[in-house]
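Rest of the complex left out; these chains stay put.
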Amino acid sequence: MSLIDQKIKDKLYKIIFGTDTPAGKAFDVMLIITILSNSMIIIAESVEVIRNTYGMWLVVLGWFFVIIFTIEYILRLFVVKRKGAYLLSFFGIIDLLAILPAFLGFFMPQIRFLVIVRSLRLLRLFSILKMGRYMEESSHLLRALKASRPKITVFLFTILFIIVVVGSMMYVIEGPQNGFDSIPISMYWAIVTISTVGYGDISPQTPIGKLISSLLMIIGYGILAVPTGIISHELAHTSKNQGKKKNCPNCYSKFYTKEERFCSKCGTLLDS
Amino acid sequence: MSLIDQKIKDKLYKIIFGTDTPAGKAFDVMLIITILSNSMIIIAESVEVIRNTYGMWLVVLGWFFVIIFTIEYILRLFVVKRKGAYLLSFFGIIDLLAILPAFLGFFMPQIRFLVIVRSLRLLRLFSILKMGRYMEESSHLLRALKASRPKITVFLFTILFIIVVVGSMMYVIEGPQNGFDSIPISMYWAIVTISTVGYGDISPQTPIGKLISSLLMIIGYGILAVPTGIISHELAHTSKNQGKKKNCPNCYSKFYTKEERFCSKCGTLLDS
Amino acid sequence: MSLIDQKIKDKLYKIIFGTDTPAGKAFDVMLIITILSNSMIIIAESVEVIRNTYGMWLVVLGWFFVIIFTIEYILRLFVVKRKGAYLLSFFGIIDLLAILPAFLGFFMPQIRFLVIVRSLRLLRLFSILKMGRYMEESSHLLRALKASRPKITVFLFTILFIIVVVGSMMYVIEGPQNGFDSIPISMYWAIVTISTVGYGDISPQTPIGKLISSLLMIIGYGILAVPTGIISHELAHTSKNQGKKKNCPNCYSKFYTKEERFCSKCGTLLDS
């Protein structure tokens, strides 16, 4: 490969994968617009009235985006150095899944579920949002969620246990004649209840069933408070320890961060 | 314009726009009463039984308030110095929208949606509530919400993604025969479910649909905890820095709070 | 009144109103049991099956408790010094309302709503719970709620505004043909939706109505986070400032409470 080719490749790489140059930003904005438009078309296609009226246009636009995404995919594959790593990376697979269903659907048009696969392309937006402060913010959020994982695990396990036991109880008490056809259906009802969704497609009919439901609701109500408390606590905790902190050597008054040069309490020079 | 006219104008300005004088306060109280009464009448008019019985009275009272608001609008326009700025200001438009529909409706009585426009007058109450401590409190709330905007953006985007993907999945799995007529309808169902509203107008019928719904509810349940944690954290954070802040008199580097005695950048003694 | 009478009165006062003596505690426990039993009977009486089977017993037991409460009321009135103050106090009225409906119902048995008045006697339990630490805890809770009143006011006002405006919009968009008979009904629907209750007795039918509902749910979802954050923040805030705190005079490191005699950072003797 000649040196000039390499230069063009590097330039393209900066545009397609980078976000710092004006051209790179323009590419990202274009990508956001095409991804959102593509999703709009997928959504619009599912509405019968729109499909009947503008069906032809939607098919044309759908193929237009598939061609754009195909060109983008080939370009990405062309400019990236470690091609294998990209192909198997999370976003590499997402990029492929955005175009594959169209070509597969050409031969097997009856496979309706490919619609879901196509809408997964929205995940690409997360790669673009990973710019500037959004990246920092979501990493803070993820760090807080990660730190509270053991607590959340204990919590989820407790909920699962409640769902299985209450589900079994309601199956026995209410039975198939009141809509609680099986334990899985009863567990579905328990989840609908404990999460306070409450569709009302299945609801207790017997007095004992209503009593148990009431207890489940009050427990679910109280349980709702626990993960909120956990996350709030972790959010506050992770932000406090974001930088390595030491006590002031003179007054030991408070932790200081790298950005502080003098103790704000006693005025001592700090070494950071 | 004579000097005496100007004096009357200034006095009226203080009454209408000010909140410090007794007359200004009385004007505000009167305005709150008229705005609330006007809203009551709009609401009462929509109830068929009341409309059939007191219809005539409601029309008369409605026009009575329109006349009062028109006089108020003319007075505001008369006393304010920068008339153009008022006309185009948020509250200037709100004040106009409170009287315009009545006159428009006189010629086009069939336009029912003007009802909404009239009830927007309630927004005026926010301008009156901007007194004393309520202003400070709501600014604290807004500051906390503003500070947590990047996190909330990441969060809302994640929810939107979940809604689109789960909406598409349920459209494919349940299909039109179970009420999931299109992806927008499925997305509406996903929002009803993830927000734990759960009307029950559409609910999953197939076992796989119920399984996915259960997962969505548990996720929605957990997700509910995240923004609460964010807001709580920001509220605590913004309040800590709520004190009157001044720049360091020596290095001007950063704002300091009452609790700091020395500048943490240059070590200068601060007077708090 | 002789001195011995006064002594008996004082003793009875300590038993009936006090909570420190063993007899006073026994009286409170008895009162809790009779109040709860009385409520049980009122609740049981409303169930048709129970009424038809044990109707006679319930009437007898109901009158039994009325007689007990009447004796208690007379005793309270007898032992209390400032009789007028008790008669007009909150609990004085509650105590009277517990027995009055029975005597009134004797002459006007058709007044069903007296049932509610009788169940208000449960409020008496709050006077008994005002013992030991529960009193302290609830005062902490009330103080936190009081401190967050301005914020909650701004918040409730915003919600009320949203309910009126969205209610008017849905009345115009959906109309009586879809169950949105009037603005009050639409406002009821808006409250059912924003509080995430979602009965499903009224639900949007038109596409625009569903779109507005979706926005309302997402907003309601976000708004749910605000008061939680406020209360959490105030709870933490009120507990921190529970005692008057001053900075350490040597190192200014941290606020100290009355209970601390030496600074925990630099060891300086503090004057509290």
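Chains here go by letter, A, B and C, matching the order in which they are written, and residues are numbered from 1 within each.
What we mean here is this: contacts are C-beta pairs under 8 Å (C-beta built on N, C-alpha and C of every residue); 3 or more make two chains touch, one makes a residue touch a chain.
Quick caveat: nothing in here was measured; it's all calculated off a predicted structure.
Because every chain is the same sequence, the assembly can be counted simply: 3 are drawn, and the full complex in the file has 4 copies.
Keep this in mind: only the chains that are shown with their structure count from here on.
Distance from per-chain Cα centroids to the pooled protein Cα centroid is smallest for B. Of all residue numbers used at the contact between chain B and chain C, under half are used by both chains, marking a mostly different-residue interface. We define each chain's centre as the mean of its Cα atoms; on that basis chain A and chain C are separated by 41 Å. Here the spacing of chain B and chain C, counted between their Cα centres, is 30 Å.
For chain A, residues that reach two or more other chains under the stated contact definition are 196-200, 228, 232, 265-266. The touching residues of chain B, counted against chain C in their complex, run 39, 42-43, 46-48, 112-113, 115-116, 119-120, 122-123, 125-126, 129, 133-134, 137-138, 140-141, 144, 152, 156, 159, 184-185, 187-188, 191-192, 194-201, 224, 227-228, 230-232, 234-236, 239, 261. Residues of chain A that touch chain C in their complex: 196-200, 228, 232, 250-254, 265-266. Across the complex, chain C meets chain B through its residues 150-151, 153-155, 157, 161, 164-165, 168-169, 171-172, 176, 181-184, 186-187, 193, 196-200, 203, 207, 210-211, 213-214, 217-218, 220-222, 224-226, 228-230, 232-233, 236-237, 252.
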